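This part shows subunit A:
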Amino acid sequence: MLKLKNINSFYGEVQVLKDVSMEVNQGEIVTVIGANAAGKSTMISCISRTVTSFRGEIEFEESRIDSLRPDQVVERGLIQVPEGRLLFPKLTVRENLELGAFSKRSRGSRKDRLEYVYSILPKMKERANQMAGSLSGGEAQMCAIGRGLMADPKLLMFDEPSLGLAPIVVLEIMELIKNIRKEGTTILLVEQNVRQSLKLADRAYVIENGKILMEGNGKELLNSSEVKKAYLGI
Partner candidate 1 sequence: MIKQLILKQNFVLWIIAVCSVIVPFVLPNRYFQDITIMTFLWAGLATSWNLYSGYCKRLSIGHAAYLGIGAYTSTLLYLNFGISPWIGMLAGGVISAIAALIIGGTTLRLKGTFFVLSTIAFAEILKVMTITSKEITAGALGLMIPYQPGFTNMIWQGKIPYALLTWIYMIIVLFISVRLEKSKLGYSLVALGENQEAAENLGVNSTRTMLVAFVMSAVLTSFGGTLFAQYVMFIEPTSVMSMGNSINFILLAIAGGMGTAFGPMIGSFILTPVSNLLRGYLVGISGLHGLILGLVLIAVLLYRPDGILPQLKLLFRYLFGKIAKPGKGE
Partner candidate 2 sequence: GGGSGNGGDSETADPFKVGAIYPLSGANALLGSQCLAAVKIAIDIVNANGGVQGRQVQLVEADAPDPTAATTEAGRLVDQQGVQVIFGSLASGNALAIAGVTEKSGVTLVESGGIADALTDSGFKNVFRILDKGGLRGAAGVSYTAEYVAPMLNIAPKDLKVAIIHEESSYGTSVADGAEKKIKELGLNLVAREHYNSTITDMSALVLKLKEAKPDVLFTVNYINDAILLVDTLKQYDAMPKVLMGCGAGTTDPNFAGTIGADSDGIFCTDMPTNLPLDVFADEAMKNVVSEFRERFRKEFPDMNNVSVAAEAAFAGSYTFLNNILPNAKTLDAEGIREAALTTKLDMTTLGFGWDLGDDGQNYAASANINQWQGGKVVTVYPDKLKNGEVINVPLPIAGQ
Partner candidate 3 sequence: MILQVESVTKKFGGLSAVSEVSLEIEQGNVIGLIGPNGAGKTTLFNCINGTLPITDGKIIFDGVDITRKKSHEIAKLGIARSYQIVQPFGNMTTLQNAMVGGFCKTKIYKEAESIALRSLELVRLDHKKDLIAKHLNLGERKKLEIAKALSTQPKLLLLDEVMAGLTPSEVQEMVKIIHSINDSGVTLIIIEHIMEAIMSLSKRIVVLNFGKKIMEGTPEEVSSNQQVIEAYFGVEDGEAYA
């Protein structure tokens, strides 16, 4: 469904991604793990086209998307829940969520989607009229996730969704991701919470210094000694 071929990405003269190739199949949960600054967020941003300084091919549903504009990528149903939330601080939670359904493909079903998001993230309904800028760290993260769901995604990319969430909520989010997948949305998950995310994943990639280092199914990697040593500190 999503294919990356030999992506090389640069910030100025610094090369962040080196020949990254990977793929996500329809209906899968694919996890990407890696240390800080490995280039995970950069990779996702290349797909969303908010980072444009890269070479290589990106294919989504059999067609190239590596020269589209970010909004066109969204229009195809490829949605990112960004790292660091990136909410609209001076809009209310509700307005933030509604903007999640801005694209034409999801605009029509905005009302239903909002109900859906409220039902799985009840805290958001509670805070619907609060300015997003004054949410607590965790609440903001929930809002960002909710906003991503509003877009009716075909493929949803999460960049560190568990960041700053209480353990119980992390569990809920992982559960949620499973459920979303069940409803037919494909998932690409970037996570630092290595244990949780590998448990969830059908397949996983390990990225280090901008290179794909390992690839395999989630359980395998979780048990691999290299991963244990490098990322779990065991």
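How were these candidates chosen? In short, all candidates are chains of the complex that A comes from, given by their letters.
The rule we apply is simple: a contact is a pair of C-beta atoms (placed from the backbone, for glycine too) under 8 Å apart; a residue touches a chain by one contact, two chains touch by 3 or more; residues count from 1.
What you are looking at is a predicted structure, and each value in this text was computed from that prediction instead of being measured.
Asker: Check each candidate in turn (1, 2 or 3) and state which touches subunit A within the complex.
Answerer: Candidate touching subunit A in this assembly: 3.
Asker: Touching candidate 3 in the complex: which residues of subunit A?
Answerer: Going through subunit A, the ones touching candidate 3 are 11, 33-37, 83-84, 123, 134-139, 141-142, 160, 163-172, 192, 194-195, 229-233.
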